[in-house]
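Reviewing the structure listed below.
With one protein chain withheld, the remaining protein chains of the complex are depicted in position.
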Amino acid sequence: MTQKLSNAQIAWRAAQDIADGAYVNLGIGFPEMVAQYQPAGRQAIFHTENGILDFGESPAKGSEDWDLINAGKKAVTLNPGAAFFHHADSFAMVRGGHLDVAILGAYQVAQNGDLANWSTGPKGVPAVGGAMDLVHGAKRVAVITDHVTKDGKPKLLESCTLPLTGVGCVTRIYTSLAVIDIQDSRFVLIEKLPSLSLADLQAVTGAELLVKAPFADLIVPEL
Amino acid sequence: MTQKLSNAQIAWRAAQDIADGAYVNLGIGFPEMVAQYQPAGRQAIFHTENGILDFGESPAKGSEDWDLINAGKKAVTLNPGAAFFHHADSFAMVRGGHLDVAILGAYQVAQNGDLANWSTGPKGVPAVGGAMDLVHGAKRVAVITDHVTKDGKPKLLESCTLPLTGVGCVTRIYTSLAVIDIQDSRFVLIEKLPSLSLADLQAVTGAELLVKAPFADLIVPEL
Amino acid sequence: MDKTVSNLPAAVAAIPDGATVMIGGFGGSGAPIELIHALIDRFVATGHPKDLTVVNNNAGNGHIGLAALIEQGMVRKLICSFPRSADPVVFTEMYLAGKIELELVPQGTLAERIRAGGAGIPAFYTPTAYGTDLAKGKKIEEFDGRPYVQERWLKADFALVKAHAGDTHGNLTYNKAARNFNPLMCSAAAVTIVQVSELVAPGAIDPEHVITPGIFVQSVVHVPNPQQEETLNRANAVYSGAVQP
Partner (left out) sequence: MDKTVSNLPAAVAAIPDGATVMIGGFGGSGAPIELIHALIDRFVATGHPKDLTVVNNNAGNGHIGLAALIEQGMVRKLICSFPRSADPVVFTEMYLAGKIELELVPQGTLAERIRAGGAGIPAFYTPTAYGTDLAKGKKIEEFDGRPYVQERWLKADFALVKAHAGDTHGNLTYNKAARNFNPLMCSAAAVTIVQVSELVAPGAIDPEHVITPGIFVQSVVHVPNPQQEETLNRANAVYSGAVQP
């Protein structure tokens, strides 16, 4: 098995592409880690679906205010300049194209930008939350994910086999092995781990990787 | 010419039907007079399209605040319990059926409840404001008007000849001669001036007046 | 005008069997726990109301609040976006046993449908869910070359809402992110019942700071020091109705 990035390192890489002052929504769970790796001197403004703009870090344990939570129901704090609003206004920000970036997890991403990240099939209790809204409206919809599933199958595919979250919505994928853009319904390689050959990367990717320009090395610090 | 009510008296009569605590929108101009004649012990809450609920009387001349105006751009004051909101929320109140009563002026009312009150035809500059919204949504849409036009022609008609404000929206008409309900697309007489015969009233009304139950005398104080 | 109701049982007394009831809150923040528990008390004592359709973002957590309402078997159908939580066992078991119906709605669409219900907009178009299972059977229309899904308004017979301060006219403020769905639900229900932590006189809330104008509110009940779902669940609380006299 080849070297791969940890979740923290994937989150770090995704954080490097967020501009100072960008309005950002991070999906529940793994994507929330992106907030920890903002480059020095840059300050993104984080939006949470349940009605806060510009929330900050977690409070100290024991000092949580359970009316001050994020979409994952975790306690948060406020930065100066924060604002509260109701759910319709919150999703007006999402659907209306006011977010600069949304970063989500994925079960599968297709080369045309289709995303599947809400349902693994008809079993169990389905739950969608704000994912189907977030994939529409943000100026840039990025995915962070392991490059393959736990049993080694590709998550980047010609077309998704799981129920879709959105059609043609993803523009960039940060994986444990590479950074890949979606352009004209094709996967385009932007960066890959230098320890990995293009052939090896292609072997764990379920659709053809285009190389349109010289790709870069995916270099991430130890975290 | 027979005796008829003054505008103030028409407004007084309309005010008698407004319950304590009712949410009311009064159209620009003549309908604004209704607010002056609330029966003792009753307090309606007045809504204005430009974003105030529970505004009060006009301020003293010279103490106007031009950021505190009603839809007619007249300066108002606030009652305790007032609230400000933006135009979309204001018309959510209107369109969403939250107002108990809207009272509007009219050029013409048809027996099916059609109202024409915004345009006298293609000449000049057209202006509609909130009239077309107000006729939908308020639980009760009433009209106050002289019974006939300045040149004596009926304003209550089988069908309107002027451009419509709304279709089938008016439920009660307070005129200078009578109070008339619209039921099943017909004018139904509720009250008329005692000095006026039913035949005389019918003669200045452009559609048949039904008498479904004993009507009452329209009795209004000197004002 | 005074919209206050003197106690919780009186506040929820009129909700009939089969009613559609919107319940505010996002998870535990803004959840009207005391109103929900008063409704459970009534059910335990009288067998009513039952067969409710409940609209909430979630499906409850643990064995209190909305989860307890579901656990009592009072809810026939749930309309929500995310029926998962730290402890979703009540809903999960009843759903998998076919004892409760679920209408799953994307969160932003849920919010907008409720807002539309309050604003007199019978239908609107959204990009959300286009091409997914949740748009199946829905009308699609293209605008400017892009496909959108037609969604209908959502209205309720009653809304149960938690606010922070409320005056006797029903003007409301909320506490931080406890605002969430509450103002929308106030506008979309025929009868909105609000529990307020602070009951104040008209004029005590600055007109600039009113979040829900009183026109959207029918009943106000004062519940000082309300319980918080998260705190109750961390204490493993269970609610199964007040002890009946």
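Residue numbering begins at 1 within each chain, and the chains themselves are lettered A, B and C in the order written.
Just so we're on the same page, a contact is a pair of C-beta atoms (placed from the backbone, for glycine too) under 8 Å apart; a residue touches a chain by one contact, two chains touch by 3 or more.
Here the structure is a predicted model, which is why all the values come from computation and not from measurement.
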Shown chains that the omitted chain touches within the full complex: A, B, C
Residue, one of C:Thr173, C:Ser197, C:Thr212 or C:Asn233, that touches the chain absent here: C:Thr173
Options C:Gly65, C:Pro127, C:Gly166 or C:Pro213, residue touching the unrepresented chain: C:Pro127
Selected residue (touches chain absent from view) among A:Arg95, A:Arg172 or A:Lys192: A:Arg95
Contacting the left-out chain in the complete assembly, out of B:Tyr37, B:Phe85 or B:Tyr174: B:Phe85
Residues in chain B touching the chain absent from view: 48-52, 65-69, 73, 84-88, 90-91, 94-95, 114, 119, 124-133, 136-137, 163-167
Residues of chain C (touch criterion as defined above) contacting the omitted chain: 112, 116, 119-127, 141, 143-144, 146, 148, 152, 173-174, 176, 207-209
Residue ranges of chain A at the interface with the undisplayed chain: 20-21, 23, 43, 45, 47, 52-54, 78-85, 88-89, 91-99, 136-137
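Everything below uses one rule, namely that only the chains that are shown with their structure count from here on.
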Joint neighbours of chain B and chain A, given as chain labels: C
Chain pair with the higher count of C-beta pairs in contact (A-C, B-C): A-C
Chain centre separation (chain A, chain B; CA means) in Å: 56
CA centroid of chain B to CA centroid of chain C, Å: 36
Euclidean distance of C-alpha centroids - chain A vs chain C, Å: 30
Residue numbers of chain C (touch at least two other chains): 115
